[in-house]
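Before we start, here is the structure in question, set down as structure tokens.
The other protein chains are all here in position, but one chain of the complex has been omitted.
So, chain A:
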């Protein structure tokens, strides 16, 4: 049971405020929340906070705070899930979620909230049911051009690429004007993997963790059936084996409840009738046992002259991807290196598959602490020299090897052209750390 719900901008300005039960406080709770959030001691978590007998639970999404208050000891998992579902829903209806879109669509947001929650209880979050009751249309800032396909980014994934190349095709409201003729039937299917890797100083692999998701954003009329074919060698768990060779293995898979799995066992085909809007079709995890080699290896070596305080860092980066694939790393326009925030940054715009790059960095760091009792000049790195970490993005590549074979639609539009289908694969780094 939720007492109040509000949305704050990143600076703490209330954008949306809704009181469902009229039992607690007034509008100033939003201000109170922001005051508590900014005044929080460092070691306490901001996720749940309380004031008197009211709990504040919030998520941060695209720079906004979505906050719910409650006076009951409710399930944190359900509430957090609801808040993120609300964020997706608002994104679906307003095109994208952000300070601008919310303030342009205040009426629509209130209308949505009215339907999703009644007296603080969730009624429904399905786009299908909600569309019967929503009258207001989304206000969008600029007309979308679907021909601007060169910059089709990914929706949802907050990656470096999406910052450079904002996707415009995918970020339009699901329910755009009913009379709009330009509305195209489009489906976006993304396979996104997050990679977290830890490599020891001797080069041995300590941890590999892949979190994968298949996300779907559909602009098709609801109820149109589609079939998604995954790589046939795809197997789940340690024991199962399919096809010849090592296969593509993941540890655990979970599907969205609307996915029908009759053909999954035999042909690795997912069948579903997605509602309009965004949906995570499948989630999977894979740890430790990666079928393909890691995309990057970094070989750092450090030389340190204790006497003069000169630190030499030699970094050799090797990209182990097939030569034809391009990978994008840290989306700076050109290569550069700089010192800041107690760290050395080396930005590379692009790395060719199979290539090797190296860089030599010299720094004068007087008074750096080191292991005592050794000679003035030593090969050993000074203590406190942190790990090296890579952050990158690989389009058209999945580390687990999972691919979408096909995406077939049973739906035949009346008169209009065939629906556009976009299938994209992407891996990006969550934490890619090499100890020195």
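Simple rule for what comes next: contacts are C-beta pairs under 8 Å (C-beta built on N, C-alpha and C of every residue); 3 or more make two chains touch, one makes a residue touch a chain; residues count from 1.
Following the convention adopted for this analysis, contacts and distances are computed from a predicted model.
Entry comment: the absent subunit's protein name, as recorded by UniProt, is "AP complex subunit beta", drawn from "Nucleoporin NUP42", "AP complex subunit beta", "SKP1 component dimerisation domain-containing protein" or "Sodium/hydrogen exchanger". Touch with the chain that is not drawn comes from one residue among A:13, A:28 or A:81, which is A:81.
Checked against the full complex, the one of A:13, A:28 or A:252 touching the unshown chain is A:252. Within the complete assembly, residues 1, 22, 42-48, 50, 52-53, 55, 57-60, 73-84, 114, 118-119, 121-126, 132-133, 194, 196, 198, 200, 206-207, 209, 211, 252, 254-257, 283, 285, 287-288, 341-343, 369-372, 383-387, 389, 430-431, 433, 435 of chain A touch the chain that is not shown.
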